[in-house]
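Just one protein chain is left out here, and the rest sit where they should.
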Amino acid sequence: MPDSEALHASHRLEYPYSRSVGPVIGAFLTGLRDGRLLGVKGSNGSVIVPPTEYDPTTGDDTGDMVDVGPGGVVESWAWVSHPLPKHPLTTPFAWALVRLDGADTALLHAVDSGGPDELATGDRVTVRFRPAAERIGAMADIEAFVPEGGAA
Amino acid sequence: MSAAASAAGRTNRPVSVASFAQAHNVRRDDEHNEVEMLMPVVAEVFGAIGITKDDVDFICSGSSDYLIGGPFSFVTALDAVGVWPPKPESHVEMDGAWALYEAWVLLQEGEIDAALVYCFGRSSPGNLNEILALQLDPYYVAPLWPDPVSLAALQARALIDAGKATEEDFAAIASRSRRDALSNPNAQVANDTPAQTLLEDEYVVSPLRRHALPPITDGVAAIVLAAGDKARRWSKSPAWITGFDHRIETHSLGARDLTSSSSTAMAAQRAGLSDGPVDIAEIHAPFAHQEIILVEALGLDDTVAINPSGGALAANPIMSAGLIRIGEAASRISSGQARRAVAHATSGPCLQQNLVCVLEGE
Partner (left out) sequence: MADPTTTEDLGPVTTLATPIRLDFEFTPGVAQSRFLRGLEQGKFMGQRCPTCGKVYVPSRGSCPTDGVPTTEDVALANVGTVTTYCVVNVPFAGQSIEIPYICAQVLLDGANISFMGLIQEIPADQIRMGMRVEAVWVEPDQLTPSLESVRYFRPNGEPDADYETYKEYL
């Protein structure tokens, strides 16, 4: 029985999911559409960004929404020389955990810094939104973060 | 902490790994379906101790349908065992190590005396970079499609920035793992390459070079768990599980300290790891730098042999690599190479969820 007997076929799965976002994620996404960055007050007064309905550390309900950013600090980063097809940018970029001004947790997004030598942990970056007409209330409303002072 | 709580994670009823089998791990098995991959391994795990499916009271499996893009593949996979007359059966959409945990809990409760646990992970049919993004927060993170290598690289950078490791350390771990894998007949990647040479690799996602990544692997594995008398009857040298626990951290990457693993440390504490020394540790660290974090969290010193099988850097079948760590540790106890061992499994991005299993010989 030759094993090469097995057939092969390509196969595509598509899931057209649409999710209800609830009050807290909904407020954050509405903020993005409006060009604002919002966090939420955690149970010990810390500010969680991106905001959740519960404090990720204690599980308690979170409180008021507060404005954060638009600048922040790079807590860690990883340089992508060859972006994958679904990545947020088509040119080389850094994934980064960005702790926005006024926040106690970090947000994952792309940093468009030009090159790996232009970025270091601790660097300040600022948000670059898409044009208002293109924003829909999703993470992609943030095109990327860029070095503060505008290197790239 | 109450007495009851502190005892959780420790064994009350003696239960052992009576048998372990795994397939030869390969980059791509494109000839067999899951049933055909599993059948020989299930036959081997029973055959090695002279039992049949009729001798186990419970079956639990671990797998993820997303990997092959086939719904309910875990149901059809049962055809590899042949469940007639019907048996109590369960499945976790996780690594087989968590399926083993479920079976162990039932054994602790005295509900059953023996269980078959198996898992299958076919990483090759789809695109892991995209499939693994689907385990992330669906609102804030998955829509950006960060791939697992990029997320691991964020963790590696944090470790370097914290002064806990260097790229040379990552290369040394990769070099040692794949050299050790030369003595593992089931390893997928085994070679003797000095760390200095590995450091010439290109970055995949900086600061991770090619060698610090796990291979993409198709593989399956199975374990028979048995309590007390059955374990002794079936196996000349059973590997007894003395402690077993798993813990999870928040999925929110930016709310975690990526340079340490509090969930691993807590699981180890509850499983009684520090009750005595261990000879070997089989650690599920898919990316080289994660071994450094896990060794620290497990509190292992340099007398412990880390990943003598080569670990996940030698073969990383998704959904199976964790169970294989437990099997490899048990095998070394049964063969007399180790008296006490710890096995670890991980799940989720950047070591989000961690399981610790402590094993001992007679």
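Brief remarks follow.
For clarity, chains are labelled A and B in written order, and residue numbers in each chain start from 1.
As a working rule, a contact is a pair of C-beta atoms (placed from the backbone, for glycine too) under 8 Å apart; a residue touches a chain by one contact, two chains touch by 3 or more.
Note that the coordinates shown come from a computational prediction; the quantities given were computed from them, not determined experimentally.
The chain not displayed here makes contact, within the full complex, with A, B.
Touching the chain that is not shown, out of B:139, B:170 or B:244: B:139 (per the contact rule at the top). If you put the hidden chain back, the residue from B:30, B:44, B:89 or B:296 that touches it is B:30. Annotation: of B:44, B:89 or B:130, B:130 touches the absent chain (contact as defined above).
Listed for chain A, the residues touching the missing chain in the whole complex are 1, 3, 5-21, 23-27, 29-31, 33-36, 38, 40, 63-66, 132, 137-138. One chain is missing from the display, and on chain B it is touched by residues 30-33, 35-36, 39, 42-43, 53, 66, 68-70, 76, 78-84, 124-127, 130-131, 134, 138-139, 142-143.
Simple rule for what comes next: only the chains that are shown with their structure count from here on.
Here chain A touches chain B in the complex through residues 3-6, 8, 11, 13, 17, 19, 21, 25, 29, 48-50, 52, 56-57, 75-81, 84, 86-88, 95-97, 99, 105-110, 116, 121, 138-140, going by the rule given at the top. By the touch criterion given at the top, residues 30-32, 69, 129-130, 133, 138-141, 143-147, 150-151, 153-158, 161, 203, 205-208, 250-255, 258 of chain B touch chain A in their complex.
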